[in-house]
Structures are given as structure tokens and as C-alpha cells.
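The complex is shown incomplete by one protein chain, all other protein chains being positioned as in the whole.
Going by the order they are written in, the chains are A, B and C; count residues from 1 in each one.
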Amino acid sequence: MKAGIVVFPGINRERDIAIALERASGRKPRMIWHRETDLQSLDLIVIPGGFSYGDYLRCGAMAAQSPVMESIRAHAARGGHVLGVCNGFQILAEAQLLPGALLRNASLRFLSMDCHLRVERTDTDFTAHYQRGQVIRAPLAHGDGNYFADDATLDRLEGEGLVAFRYVEPDGAATAKANRNGSARNIAGILSPNRRIMGLMPHPEDLVDPLMGGTDGAPLFEGISAALGSDRPAA
Amino acid sequence: MKAVVTVMLKAGVLDPQGKAIGQALAHLGFAGVGEVRAGKVIELELAETDPVAAKNAAESMARKLLANTVIESFRVDLS
Amino acid sequence: MKAVVTVMLKAGVLDPQGKAIGQALAHLGFAGVGEVRAGKVIELELAETDPVAAKNAAESMARKLLANTVIESFRVDLS
Partner (left out) sequence: MTNKPVNQALAAEFGLNAEEYARVLDIMGRAPTLTELGIFSVMWSEHCSYKSSRVWLRTLPTRAPWVIHGPGENAGVVAIGEGLAAIFKMESHNHPSFIEPYQGAATGVGGILRDVFTMGARPVANLNALRFGDPKNPVTRRIVDGVVRGIGGYGNCVGVPTVGGEINFHPAYDGNPLVNAMTVGIAPADRIFLSAAAGIGNPVVYVGSKTGRDGIHGATMASAEFGADAESKRPTVQVGDPFVEKLLIEACLELMATDAIVAIQDMGAAGLTSSSVEMAGKGGVGIELDLDQVPQRETGMSAYEMMLSESQERMLIVLRPGAEGTARAIFEKWELDFAVIGHLTDTGRIVVRHQGSVEAEIPLAPLADQAPLYHRPTAPSPAPGPLGAIPAARLGEDLVKLIGCPDLASRAWVWDQYDSTVGGQTVKRPGAADAAIVKVDGHRLALALTTDCTPRYVAADPEAGAAQAVAEAWRNITATGARPLAITDNMNFGNPEKPLVMGQFAAAVAGIARACTALDFPVVSGNVSLYNETAGSPILPTPAIGGLGVLEDAARAVGLAAAPGQDLVLVGADPSHLGQSLWLREGAGQEAGAPPPVDLAAERRHGDFVRARIASGEVRACHDVSDGGLLVAVAEMLMAGNTGAVLAGPTDGGFWFGEDQARYVVAVADGAALVAAATGAGVPTRLVGRTGGEGLTLPDGATISLATLRSAHERFFPALMET
């Protein structure tokens, strides 16, 4: 798997993603400066978390308009894989590569704590290494993670099975209490119709090492690197 | 020419900030406050001097960047 | 009666948002954009029907809560 990580000014979790990808695939991902446009050789493009352009105006709004997004759009149109985490999800939504928008957290406060996620489907390259209905832990770190879409869009997402992760209690129940940022239908992560673009607010990349308190995030990166081909020399 | 772009959440999109402000006003003892909506305003100093062209330019900036029309609506005023 | 409170950073106070928006507009190819300032707008639905009283009430809300008068100034419009 050849993976690239897009670095917009103000992005700050690019190293976290790189660590998770390298752990899973054995290969260092390429850092892509936001002015680059040649992404032809990549299998997976990751847009990491952070505060692109300070998150001024709206989270992700300015990054979504930058030149590299055209190349990412083309990559997606070719059927390439794209993962957006936190700010990356906000950017994908602003660029309309994924539907909906991420609003201010209902509490109007930044949320930094672990949440529990239920894996809603496992027939995707991102989630294949989880069990369907499995509850995993992942850190949250955002001020604007309140997923919004109109009812028709939400119904379509549900109908087509494009909800990847939902906020739940440790026992798997999708309660209001578990839904700290106020997201519509407890949605934490969604997929594009071809299931090759995924956006999610929590940070599985920060839970891939027992030293940091757990490895619940590791299967995501292992799954995608297995799907896109091992890098061990034979491949 | 100055253009003022006002961006508000669309009706139907939850506005927690407006709601929180409404509650805080009530706590402070302000009575008779109904719905509160919070939005953004962006003031642009434009070189353009023709009002129609200036308004068009500001509207196109709003559509492209200043507002996310999935959740927000906007209005342009010149001054 | 509706009161609209517009809150802007005072002149001379750094406006990181406005600055970043200005740069982004330039990158998008919008020419002729000078200074950009970003602010907040709060729309209040007031039970009060007397314009003078409504304006006074909104101003007092702005001073007390809606604006941080250390760095921000505000304006009230009725509609």
C-alpha cells in the first residue's frame, strides 16, 4: 500500500497517522504538502486532524478550497481510497466528498476524552478487521464534531448502510449520553457510496499502542493496509 | 466599497450557540427574549466601486467560501 | 420586534479570522479584496414593541453578555 498524508497549514495529527500507518503496513507514508497536486501513485490518501487554517471561519472550509483537493477529488473518482479523521472529516464534508456538515459540539465546549464506537459494518476496506457490532474505544479531540445532515440524507445513509461508526455506551447502546457532541443519530463516521471514502471524528490513530492505553484503533489501519496490498517486498 | 456578508444557520439546523445565549440572557434576568439565533458577519473592503458588481463578487465569495450552503444561508449588504 | 446585535473586534485589535479569510479569498483568485474583518451577529426576538425600549434592552444585553467590551464593540439594529 502506498499511503500519503495531506498536510495543510495548521494540521497537527499528521505524525499520529503516520505512526499508525507505519505500524500497520511496515512502510512510512509520504507527507503531501497542500500545494502538491500529483497524487497518481498513491493507493490511500489520509487527511489528518488538526486545525487547518486555524479552523477560522468554519472547520475545514479553507482547506476544502485548496488545489490539492482537486487531485484528491480525481483520486476518489478513480476509485481511490480516502480517509479523513477529525479535521480531515470536516474537510471532506466541506469539499462535499462526503455529505452533511460538522457543527459546533452541542455543549459548545471542546471535547477531549475517550468515547466508545460501535462498528456498523465490516464489509469495507477500512473496517474489515473489526467484528460487526464490535464496540471499540477511541479518543475524541474536537470542538466541532456535531454531525448534521437533512433527514433525507440521513435516511439515505442509513438505508444504504453508509454509517461506519456510531457513538455508543460501552455496552453498545446508542444513547443520548454517549453522543457527547450531539451528532444526528449518534453518527461518528460515514462512508461514500462506493465505501472507499471514510470520514470520522474520533482518533483511532491515537490508540494503536498498548503503551498509550490500548490498541482498539489498530485494526482500522491493519484492515486498510491489508486490503490495499502488503508492502512486504514480494507484493 | 464595503460589503457585509451575514451568514446564519438555516432554519431547521440546530443552533446550540443561539440557544445557550438565550438561556444565559434569561439567567441574567432579561425577560421577554424569544428565539435567539447566532451567526457570523464578514466585512469585506472591496476595490470594486460599482454596486452591482461588488454585490455579485461578494455573493460569489460567500457561495464559494464564506458560507456552507448545506447548513447556512447568507445575505450581502453594501455600505 | 427583532433586534440584531453585530459584534466586531475593536479597531487595532488583531483579527486572526479576518486575516485568514482575506488570505483564503486571495488564494481563490478573488482580486481587489482589501481588509477583511470577521464578527458575530446575534438575532434576538424581543417581546418589547417600543423601538426605543427594545434598543435599550438589546444594548444592555450586548454590554452584559453578547460583546466582550474589552476587545469588541457592538451595534444594535432593529427590524
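To be clear about the criterion, contacts are C-beta pairs under 8 Å (C-beta built on N, C-alpha and C of every residue); 3 or more make two chains touch, one makes a residue touch a chain.
Predicted, not measured: the structure shown is a model, and the values here were computed from it.
Engineer: For the full complex, can you list every visible chain touched by the one that's not shown?
Structural biologist: A, C
Engineer: Among C:1, C:20 or C:66, which residue is in contact with the omitted chain in the full complex?
Structural biologist: Answering carefully, the residue with contact to the hidden chain is C:20.
Engineer: Which residue, A:5, A:19 or A:136, contacts the hidden chain when the whole complex is considered?
Structural biologist: Selected residue, touching the omitted chain: A:19.
Engineer: Taking the full complex into account, what residues of chain C touch the chain not shown?
Structural biologist: Output for chain C: 9, 12-16, 19-20, 23, 68, 70-71.
Engineer: If the hidden chain were put back, which residues of chain A would touch it?
Structural biologist: 9-10, 12-13, 15-16, 19-20, 49-51, 53-56, 109-113, 139, 141, 143, 203, 205-206, 208-209, 211-213
Assume only the chains that are shown with their structure count from here on.
Engineer: If you average the CA atoms of chain A and of chain C, how far apart do the two points sit, in angstrom?
Structural biologist: Those two chain centres are 35 Å apart.
Engineer: Where the centres are mean C-alpha positions, what is the separation of chain B from chain C, in Å?
Structural biologist: Their C-alpha centroids are separated by 9 Å.
Engineer: Calculate how many whole Å lie between the centre of chain A and the centre of chain B, each centre taken as the average of the chain's C-alpha atoms.
Structural biologist: Using C-alpha averages as centres, the distance is 30 Å.
Engineer: Multi-chain contacts only, two chains or more: what residues does chain A have there?
Structural biologist: As it turns out, chain A has residues touching two or more other chains at 57, 61-62, 65.
Engineer: Which chain C residues sit where two or more other chains touch them?
Structural biologist: Within chain C, the residues that touch at least two other chains are 21, 24, 28, 38.
Engineer: Could you list, by residue number, the parts of chain B that touch chain C in their complex?
Structural biologist: 6, 8, 18, 21, 24-25, 28, 30-48, 57, 60-61, 64-66
Engineer: Enumerate the contact residues on chain B facing chain A in the complex.
Structural biologist: Listed in rising order, the residues of chain B that touch chain A are 12-14, 16-17, 20, 40, 42, 64-66, 68, 70-71.
Engineer: How about chain A: which of its residues touch chain B in the complex?
Structural biologist: Within the complex, chain A touches chain B at residues 57-58, 61-62, 65, 93-94, 96, 100-101, 103-108, 146, 148-150, 182.
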